[in-house]
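All protein chains but one are shown in place.
By written order: A and B. Residues from 1 in each chain.
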Amino acid sequence: MNKAGCTFKPPILLILAALLLGGCAAQADPHRKLIYGLTLSPSGIDPHINASAELGIPLRSVYDTLIFLDPVTGEFVPGLATAWSISEDGKRYTFELRDDVVFHDATPFDAAAVKANIDYVLNADHHSQKAAALLGPITSVDVIAPDVVVFNLEEPFAPLLDSLSQVYLGMASPQALERWGASEYQFHQVGTGPYRFVEYIPNDRILLERFDGYDWATEIYREPHAGYREIEFRFFEDLATRAIALESGNVDILGEIPPMDAQRLSSSGEFSMHPVPIPGQPLQYLFNTKNEPTDDVRVRTALIHAVDRQMIVETVFMSTSPVALGPLSAEGFGHLLSTNQLAYDLTSAQELMREAGWIADQEGVLRDKDNTAMELTIIAPSWGSNPDVAQLVKVAWEALGAEVTLQIAPGFGPLREAQASGNYHAIGINFFGTDPDILRPMFTSTGLYNWSGYANNELDNSLRLAAQSSLDPVQRQRLYQKSIEHITTQALVLPIRDYVNLVIADNDIAGLRYSAPGWFPLLIELKPTS
Amino acid sequence: MTGRITIIISSFWVVAVILLAIFGPLAAPADPFSPVGEPLLSPLEHGPMGTDALGRDLWSRILYGARQSLSAALLATTLTVSIGTTLGLIAVLYTSWLGGIILTLANAALAIPGLLLAMLFVAAMGPGYLTVILAIGLGGAPGFIRLSRSIFAQIADEGYVDVARALGAGKLRIARNHILLNAQGPLLSLATTHFAWAFMGITTLTFLGLAGDPSIPEWGVIMNSGRAFLIDAPWLAVVPGALISLTILAVHHLGLELTDRFRPRG
Partner (left out) sequence: MVPASHRTQTHFLIDIAKRVFEGLLTAWIAVTLTFFALRAATGDPVSSLLSQGLATVEQAQALRTALGLDQPLTIQYLDFIAGLFKGDLGLSLYTSQPVDQIILQQLPSTAELALSGLISGVLLGFFLGTTAAWKRDHWTGKLASSLSGLSTSVPVAFIAILALLLVGMLGQQTTGNLNFLGYSGLLPALVLGITTAGPIAKVIESGLIESLQSEYIHAAMARGYQKDLRLLWHALRPALPPVVSLSALEAAYLFSGTVVTETVFSRPGLGRLLLRSILEGDFPIAQGLVVVAAIFYTLSHLGADLIAMLLDPRLRDTT
């Protein structure tokens, strides 16, 4: 060999050196900092303004709420409010507040701070996407004393306590709200929770630091001082890279892991799997009752019968989540659902189609009396397993004899845009929540998310009355049962599966527990195993 | 430049892919849209390529995909070549202000990389399979205008065009009888090289999910959906990825060979 051979070594050495250098830089003390993966990058993370569930994963621990919902007992427990009472007519809520709480910026917490928060949320210029709706028919907030605040409602509103336990109504420093305004506050959030907000770089990271002066912990936090000093949140939007990110040590805890990866990782001995059921609505499709042929209840029922939901759940979710029973999940709402689900039954589907005037021709294509073929359009969101499920629903309806177009909406904006065009027969949309009132915006005639276009007085009334029955839980339950039965018999929705978030955590981490709405971890209880 | 064997293998591969595109769907054992069994069966459990995440026969999807991907790239290339040669020819025939404008615009558009330009069109028209084809067709045009113009210019510089002009031939006749006729070879090599680019562009955009519907059996789409099962079923992404790469490589080699063969003399 001649000497030229050595010419080619330097680049290799350089690359190797770079590899090693990268390695040194990436390794830090594992007990100081935790990396928690998020699976969606929200367009904004001000909980008072934005609606994403993802933002609650870090921010649930930045804010305290007036009350908390105990994930174990399902009862409301004191938070920043020590006690509360509801007036006889259900229109006046009085809260007694703690007087020993200060925000992370040293502003004291008092009744005026509560009022400032509610005013911020209700300010029409701020376009609150969720928090304002959670407040329902609220008209004003009165400061009675520094530690007493009163919420006045136009009419009784049963979900209010549940609303006030949610991160979207977490109490923020009035000084910070004032200083930054609605456009900038999301980058400078200040609460009273166990973690302090440090920074947010969109699509890149959110950084929290433990707040050591946290002396007013609610009773649901078992160890309010245990946590990691720093928690960094990074975004792993791509389904395909999540397992690899865990395996290569780039993230310590990550949710929404595809079932197959989750099973592999948990059997490796390095990770543990935490299936977290999410209360709310299942992955579902709303039928558009305004367009032919889904304006006919027989066609809708036939389309539900044509889908083998068990098979879909086995294929896409490898049976890690249950087949949905109705427009609400069994988790949290099991007592409202009848077990009489609409089963897979191709024969009755064909029978119903015939009754509705759709006859299969020789090629199996469904045609009406004018010989027009049945055409259906499905709109499905792009996130999570939605596209997979939608493809299988498409195949099922094609097997019944319809011609099906599938449109994937990449993001919530495009989904709403596609919906607004009205050119669809089924659309994928669902909301999460711990109160059955989430049905109201979707199934009442004037509801903001009435994407099925269904309008029925009886259903409107029972859902509205249910929302107002704040003092009669039994009556409330009965009204929801009635509403759900109505929705099911009218075949307004094709429910597929109840959400179960498959969370994978490194075995070096102990104490992983989730709050009542499912998505949000109690970050302060996380600690190294050893 | 390229070895004899490389050319033989490349030609063989390209012919094979074309045959797949034409006859593949006829030979496909199953419907590429419907599940045929359990999801993620390995090639050993369900021949010859196993099933994808939704239990569809991967082999059938690949066969249909050959037709989808190849025809999409062919359509896009046709669009590029027609726009490119037309404008390139105009730029040569009308050397005055019109040719100048065309060239300046093409050069300016080249300041945006082709794939980015294509994505700009997708942004303007909204995601969709047809959009992707159009976008790649349009995105490649500026480069093609410039390259075809230089071929035409070279031919136009050769003596007999001047002779024809002196004999009073009209511009259209000169274009048809002299320039286009003599440019056939170089244009073919240019179009072949461009086809490789279009194929890469189409599969990249569909891979990025810009085609909209994920049930389309197209190689880029299949590679993208296979990505989620990289560890448990690597063949789902690797098979379409390898097919795309081999096809681009083969066409690229053929393009180089044609360029060598039709290199203008002198």
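By definition in this document, a contact is a pair of C-beta atoms (placed from the backbone, for glycine too) under 8 Å apart; a residue touches a chain by one contact, two chains touch by 3 or more.
What you see is a predicted model; the values in this text were computed from it and never measured.
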| item | value |
| --- | --- |
| Contact residue for the chain not shown (choose from B:112, B:153 or B:180) | B:112 |
| Contact residue for the chain not shown (choose from B:13, B:59, B:129 or B:207) | B:207 |
| Which residue of B:7, B:36, B:180 or B:249 touches the chain not shown here | B:249 |
| Absent chain, residues of chain B that touch it | 104-105, 107-109, 111-116, 119-127, 196, 200, 203-204, 207-210, 220, 223, 227, 230-231, 234, 237-238, 241-242, 244-245, 248-249, 252-253 |
| Chain A residues touching the omitted chain (full complex) | 2-4, 6-8, 11-12, 14-15, 18-20, 22-23, 26-27, 43-44, 127, 183, 201-204, 235-238, 240-245, 247-250, 268, 270, 382, 410-411, 413-414, 416-417, 419-421, 448 |
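Operating definition for what follows: only the chains that are shown with their structure count from here on.
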| item | value |
| --- | --- |
| Contact footprint of chain A on chain B as seen in their complex | 33-35, 38-40, 53-55, 127, 209, 212-215, 227-232 |
| Touching residues (chain side chain A, partner chain B) in the complex | 239-240, 243-244, 258, 260-261, 264, 311, 315-316, 382, 387-388, 391-392, 394-395, 398-399, 406-408, 410 |
